[in-house]
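Below is one structure, written out as structure tokens; the observations come after it.
As you look at this complex, bear in mind that one protein chain is not there, while each of the others sits in place.
For reference, chains read A and B in written order, and residue numbers begin at 1 within each chain.
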Amino acid sequence: MAEKSQNKMRRKKDAAASNIAIELIGINKHFGPVHANKDIDLRIIQGAVHGIVGENGAGKTTLMSILYGFYRADSGEIRVNDKQVKIKDSSHALQLGIGMVHQHFMLVDNFSVLENVILGVEDNFLLATSLKKARAELSRLAKEYELEVDPDALIEDLSVGQQQRVEILKALYRGAEILILDEPTGVLTPAEADHLFRVLETLKKQGKTIVIITHKLREIMAITDEVSVMRRGAMVGTLKTKNTDPAQLAELMVGRSVLMTVEKGKANPKEVKLEVEDLVVKDDIGVTRVKGVSFNVRAGEIVGIAGVSGNGQSELLEVIAGMRKPELGEVYVNEKAISSNKDDGAAKVRKAGVAHVPEDRQEQGLVVNFEQWENSILGYQDEDKYGKGVFLSINACRNEAKKQIEEFDVRPPNPRLITANFSGGNQQKIVLAREISSDPEVLIVGQPTRGVDIGAIEAIHNNIIAMRDSGKAILLVSVELDEIRSLSDRILVMFDGHIVGEADPTTATEGDLGLLMAGVSGSRAQRTTATKKDKTPGVSGSRAQRTTATKKDKTPGVSGSRAQRTTATKKDKTPGVSGSRAQRVTATKKTKMTPTNKTKGSA
Amino acid sequence: MEMFDNIIFLLDSMVRLTVPLLLAALAGLYSERSGVFDIGLEGKMLAGAFGAAAIAYLTGNAWLGMLAGIGVGVVMALIHGIASITFRGNQIIAGVAINFLAAGLTVFLGQAWFRQGGNTPALIMEGRFQAIELPFAEALKDVPVLGGIYFELISGHNIIVYIAFALVPFTYWLLYKTRFGLRLRATGENPKAVDTAGIGVNAMRFQAVLICGVLTGLAGAYLSIALSAGFIKGMTVGMGFIALAALIFAKWRPWYVLWATLLFGFLNALQIRLQGVDLPVIGQVPVQAIQALPYILTVVLLAGFIGKAVGPKAGGIPYVKER
Partner (left out) sequence: MSVRKPLPRWADIALLPMLNLLLAFTISGLVVLMVGENPLEAMRILLYGAFGYGEGFGYTLHFATNFVFAGLAFSIASHAGQFNIGAEGQAYLAGIGAIMVGLALDQTHWLLVLPLAMLGAGAIGGIWGFIPGYLAAKRGSHVVITTIMFNFIAAAIMVYLLNNVFKPMGQMAPESASVTNAGKLPQLREFWDFFGYAPVNVMMFVAIIALVGTFILLWRTELGYKIRTMGQNPNAARYAGISNSKIVMIAMTIAGVFAGMIAVNEVLGVQNRLVIDFVFGYGFVGIAVGLMGRNHPIGIALAAILFGALYQGGLELAFEMPAITREMILVIQALVILFTGAMEGLFRAPLEMIFTTLDFNKKSSEQEG
């Protein structure tokens, strides 16, 4: 492609101008059948801040893990400071000066900061000398780079931002000259993120090279010199940050893949079937993932929730499905509240007429060691049609399974086959068949075509449309933007636990949606805000949303790993961030929520 | 004065009964701190006891016996290690298997070699560890209170007793003040962090498992060639499980292990002492109640009623470099 040869020429020019800290040539990595990195070429200039963006599964972390020595590439060449190397393991990478700050911290929770810093690089058998040396060095580093942290504090007592500082200090202590940060601001509050950027600036001034992996365009525009975009395992292109803008990056990120043109007529939505009101949800480790979400879904319409995974969609789905209890708020089906805090809550939800195609079919939707027919009753085992009283009628189950297999073209059509032996697409069909056949009033679907081959995708999409046309209310969650755009009648974008925008699929572009998904709002995407006091019935109708940011939201540790707060205090005036379509969503405790009516082009 | 003597004798007995618990619990400490569950302490102790007694008898030398006991403990530990670490097998099942293996092999070999119903022949003096008199013990014996304590309680034990108690501060030092200990504890909490720091997780765990083998072997040796005069079939009678209970009760910390095992040792000494004895008011105490106390306490602890027993976070989970 034209871009590649452009890159080549640029490479030659730049090679003359400055040092290349790291060069990757033709890197390939497979995990079983998954081709995580496809023929990656990458050039990182010494002393620069280089960003790597891409959606989930694009292959960014894998690539950097190879650089850090955690994985070995299947093929390809790595050059560090213009010398070819084979990075054996992490300590080898460290020797080469490459340090990594992981997305999920590699820290021992009940150790102190000092102990974590010296782990693996102790001077000798007795810890005392190493600890003393580390203490002195840490103090020096802290002053130099603004990385203050109490060296004797236990990790589990530190805020997430402080824990990250420890990760950075670890790398610096080991003499890293090249620092790789993987989704660094995912767990930080805005203030902590700004602090981090200042630290990175200082590091850069000291001549360190910084690589930052992220899916957040704001960060890229804020601090990088160059940015490489990855998509589905391949490197799409490398640009100089000042020559690009979030919109262009967003388009490259989500790509112009095959647009699924699904035949669908106009929607004819009727009464509200599913209503979510002020939902606040925490995950298993107590981090708030859904921060006040309200919307509804009507019979005969498909509402699609777009967003990069990790912004609260999974927890949202689980609550609606009855698998998790919300902290605040409620879910209504046909105006009946269905949330539960018992561990068999999903049964109640099913009885209320909700069917659920989960995001992870192997983890939640199927028991892979069961035969197919045993999975076709999963969740419905109590129903009378499968057996009266305590018994299960094998015949009834198998007959039903056969019917589902036929209707949904599951191959091979063998209900006795162990489910693990079906292909991914057919496993998904099994799940869909089961959920759709239960004739629900509401269908919630997560990642319906993940890991499914092209042929099955079309069938699955047609099934979903058919459900809509027969008057069901459908909530669709997907990270595949194309899927959302082609199936949904209404699109909601979720970012950092909030609904940050609603869009009309017929008018919103990929770029608009991509921006919203990455935490930057676009002009054609909308936001109709209402204050948190506004809870009058009828307000949570189809278009009203809430983007709230209260002062509670500033507590450290509240945001999850990928969540980012789209807040900017009045201190934030970094240049280069405001592009033509980018806007800042501001909400501080001082700013009152003013309803902005930007109802342009609403469906 | 009789009261005082009684107490001293009781405490003396407590010390002797604590030692195998202490050694086994410390053994379990090393293993579990590195992330390898070990419910096979009982079996390793038993096997070590047999090995020590057999060799001590055949060679007439207690030290060789002790080495043999340790050796057998290490072999059993290696089996556990290979199953749990190399083959990433279920650590609980492996422990259960070790216990049966030891129970079976000891009697089987004992019968085959010595034809004494699974026991080893009684050991002569040189085959056993003898009591060591600490300096001036005899001379100080008559000093009121302190002399008695020194003479009876502290002096006059065999070498393994002193080793066992010395191991407590040593373990504390090793675990918290050395590089080895830091890495060991990290392996049991967050093996990924250890791996990314360039330290071999499995190598670390094998070292821990081997130390466990040494200490359980030593515990067994103590039983058969220090406390007793030979191996008796099944002689560990659940001590390995009490040690496990003590370890959990002590929340996997060395000094707490000392107190926990002393407590359990005391309970054991107490119930022996109280058998058939009529106490005022209470009458005869059901000794089984005291015997069951360590186990009941552990269950209560596990149920979260007296604080939480949170073990090493990565305990029982084989380490796989996952995607």
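We take it that contacts are C-beta pairs under 8 Å (C-beta built on N, C-alpha and C of every residue); 3 or more make two chains touch, one makes a residue touch a chain.
In this text the structure is predicted, and so the values were computed from the model without any measurement.
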Visible contact partners (per top-of-document touch definition) of the missing chain | A, B
Per the touch definition above, residue among B:Phe100, B:Trp173 or B:Trp255 touching the missing chain | B:Phe100
Identify the residue among A:Asn19, A:Ser75, A:Asn421 or A:Thr507 that touches the chain left out of the display.
-> A:Asn421
Touching the hidden chain in the full complex, which residues of chain B are there? Just list them.
-> 39, 79, 82-84, 87-94, 96-101, 103-109, 111-113, 115, 118, 238, 241, 244-245, 248, 286, 288-289, 291-292, 295-296, 298-299, 302-304, 322-323
If the missing chain were put back, which residues of chain A would it touch?
-> 31-33, 321-323, 342-350, 356, 358, 363-370, 374, 377-379, 381-382, 387, 390-392, 394, 409, 411-412, 418, 420-423, 425-426, 453, 455-456
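We take it that only the chains that are shown with their structure count from here on.
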Distance from the mean Cα position of chain B to that of chain A, given in whole angstrom | 49
Chain A partner contacts - residues on chain B that touch it in the complex | 176-183, 185-186, 189-190, 192-199, 313, 321, 323
Residues of chain A touching chain B in the complex | 31, 68, 70, 89-92, 94, 100, 102, 106-111, 115-116, 118-122, 124-128, 130
